[in-house]
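Up next is chain A:
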Amino acid sequence: MSLHNLTPPVLDVRNLSKVFPIGSNLLGTKPAQMLQAVSDVSFRVAQGETFGLVGESGCGKSTLGRCILRLIDPTQGEVLLAGTDITHLNAAEMRPLRQDLQIVFQDPMSSLHPGMTIRRILAEGLRLLKLDAQTEAARIAELISLVQLPADVADRYPHELSGGQRQRIGIARAISVNPKVIVLDEPVSALDVSIQAGLLNLLRSLQERLNIAYVFIAHDLSVVRYVSDRIGVMYLGRIVETGRASDLFDNPRHPYTQALLSAIPLADPRAERKRARTVLEGDLPSPLNPPSGCSFRTRCPRARPLCAAERPLLEDTAHAVACHFPDPAGTEATARATPSTLQTGEGA
Partner candidate 1 sequence: AQETLVVGRSMDVNSLDPSRAFCDTCQVYLTAVYEPLLTLGEDNKTLVPKLATTWENNDTFTEFTFNLNPDAVFSDGSPVEASDVVWTFERLRNLKGSPSFLMDGTQSIEAVDTHTVKIIVEAPNSEFLNKVSAPYTGIMNAEAAMAGGALADESAATADGAEGWFLENSVGSGPFVLTNYAPEDELRLTANSAYYGTAPGFGEVVITQIQDSVSQAQALETGSIDIAMQIDADTAKNMNNPDVVTEIVPSFNFVYFAFMPGSEAMKGKLTPPVREALTYAVDYDGMIEFTVGGNGNKIAAPIPNGFPGTANLMPRSQDVEKAKSMLADAGLGDGFTMEAVYPNDNVYGVDLNIMMQKLQQDFAQVGVDVTLKPVTYPVWREDMANGRADLTAVYYAPDYYGSGQYAAYFGMTEGSTWVSRAGYKSPETVVNAKEGEIYAAALAASGDAADAKYEELAKELMADNVIIPLVSPNLVLAHRSDIQGVRYSACCNLPLAEISRK
Partner candidate 2 sequence: MTAAPLLEIRDLRAAFRGPSGFVEAVRGVDFTLNAGEVLGIVGESGSGKSVAMMALLQLLPAQARVSGSAKFKGRELIGMPQRQIRHILGREIGCIFQDPLSAFNPVLTIGAQIIEAIRLHDRKISKRAALAQTIDLLASVSIPEPERRAQQYPHEFSGGMRQRAMIAMALANNPSLLIADEPTTALDVTVQAQILDLLRRLAQERDIGMVLITHDLGVVASMARDISVMYSGRVVETGSADSVFYDTCHPYTRGLIAAMPSLESVGTLLTPIDGTPPSIFDRPQGCSFAPRCGYALPACHETDPELRQIGTTRAACLRAEEIAAGTVRPTAPLSESLPV
């Protein structure tokens, strides 16, 4: 809790929104519908910290990640990278900053160019650094060993590698330019548990070594819990609850977070048998036509008329929730919302 005043956040997302125009009217001049994929999302990430984003499919996690990287342009809000607003830079101005901001994708196959060798793929990423041939070769070798792969993968093609190995290459490419922030968009979802564990370990050790900030997107709560310092829970484009990982898991305040947690199957038959479940009714509403007021109210066991009338705002606290009828916060509830560099595990 002491460092936050000294180190400014390396990534500061402020009121970010993204609207996708869908279809178009008769003359093609205006879109027929607007899809609000991300609405008014704010969070900060400090150096070396991991911010986890969870939520169901389609709630806007990837869109948020892409907006942060300026792969798509946000409709509103700002993204500050180490204090610089990158939202309004053009492609050329953006290019030097790309060094600091990298991304790892979910699908390890489609995120690697199938016609290039691993060496070329990594060299492509290194172009930003403008290295000479020798340094580049050395750097590639270093990266490959950094992600714990045998040196001979350099001359292989992506389809000759296993999923886990491919994902390691994806990570190698991201860290190759020494970024400050990496957005990890479901980096382990496509992998089997036995392989996923190795990757999670790798991500951790790299973060410790290189002091990178992660924005870790996932829908698997146990994974997010495992890697994140702080977590934001998204629902239909909004963050509905955010706080330190331990607070959020030990003391979920939003009914949605509670439902999510209770839905995780535990690899423990006895515990499972004893477990009381809250199974949510219904499905995620369409983002084209979100419910009025609180977007969760259609599936919320606690919904009351107020929820339909008025949208609850996200509190401005360390463990914040956007709900009219939240559970009370735990011990830290009164603390101001701050980025934290806490190492989970030590503080839990």
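The criterion applied here is as follows: contacts are C-beta pairs under 8 Å (C-beta built on N, C-alpha and C of every residue); 3 or more make two chains touch, one makes a residue touch a chain; residues count from 1.
Criterion applied: all candidates are chains of the complex that A comes from, given by their letters.
Predicted, not measured: the structure shown is a model, and the values here were computed from it.
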Selected neighbour of chain A [touch, this complex] from 1 or 2:
2
Touch list for chain A against partner candidate 2, complex
56-57, 148, 150, 162, 164-165, 192-201, 204-205, 219-223, 225-226, 245-246, 249, 259-260, 262-270, 272-273, 275, 277, 279-280, 283-284, 343-346, 348
